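One structure is given below, encoded as structure tokens.
For this depiction, one protein chain was excluded, whereas all remaining protein chains were kept in their positions.
On to subunit A.
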């Protein structure tokens, strides 16, 4: 085995540029696989952290009639806030329409407690305003409705009996968040104000809980765990993973094809060498393994070369992050201005194993031909 490795190493180094071209292409595939996985991991971590900070907290307690995925349930999905519900903050959700620049925009009205500190939504800003109906909105909402701090816009809503009401609201703050589920198409109002506007005094649609919340059974309310709430993000990342996997598998395929091609060429051109090995007493399986090791060694070289130029790039990107284009945040997914890749050791190890295994397979496949070679003809260098 040691001899095979030594021979394979010498042969590869001896092949010069042909080896290095294969190694470089394979190292690209290696680096790209690790980079994309790290990028998705970084995105996933950031989206989850922001989701917890801005929207999910440590879970939601939803009114049994309210389904976040069904807009039809908003109208009746609320109830009186249960007593002694600690470590939670109530949110009331209703529907309305605003008319920026004279065009109708349907919005979700969300009432939030001004004293809450579970979510990062800047609800404390409601305390320092004299506006009759103060409102805060996210950056996406501000952009789509062409609104800014200080603007007044007419809001139309209905009370619990369906009676229309309308009044001007004042935009007192525009917050910047990566979480679209609390931003796009939504207007945040003080909870008590929204309760009064809609005649739904002391009512809420859901509660966001903090980490000290002790789960207990509540009539008409159901607890949704943080993990369940984060599933949507995981599903999006999983879908993205499949998309990017296709891309880097194409790269890997090109690299493996190059190794395969090299192997076929080697076996064809080095028939005399193969004949000599057999004549000197090497068994055919040993010759096959020699060529397989030689092909597989491309991947070892690729990993070493990849590390040489990849590690500094990874360290740099880990510190500076990868800047996302401006439109990325408005695509409906939680993307920050920059994503910081997270390099998972298990993914790196798996990638290394995968590349070594894949290159071993593509090296072995053409090498099988050696087993069927006639050593005499091989020594003579006759085509077989």
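Note that a residue touches a chain if its C-beta (ideal position, glycine included) is under 8 Å from a C-beta of that chain, and two chains touch if they have at least 3 such contacts; residues count from 1.
Going forward, contacts and distances are computed from a predicted model.
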Handout entry: Listed names "Outer membrane lipoprotein-sorting protein", "Rieske 2Fe-2S domain-containing protein", "dihydrouracil dehydrogenase (NAD(+))" or "Cbb3-type cytochrome c oxidase subunit I", matching UniProt entry of the absent chain
Key = "Outer membrane lipoprotein-sorting protein"
Fill in the blank from the handout: Per the whole complex, from A:18, A:139 or A:156 the residue touching the absent chain is A:156
Fill in the blank from the handout: The one of A:165, A:234 or A:261 in touch with the missing chain is A:165
Exercise for the section: Quick one: say which of A:20, A:58 or A:99 touches the chain that got left out. Expected result: A:99
Practice task
Pick out the residues on subunit A that sit against the missing chain.
Solution key: 71-72, 74-75, 95, 97, 99, 101-104, 106, 154, 156, 159, 161-167
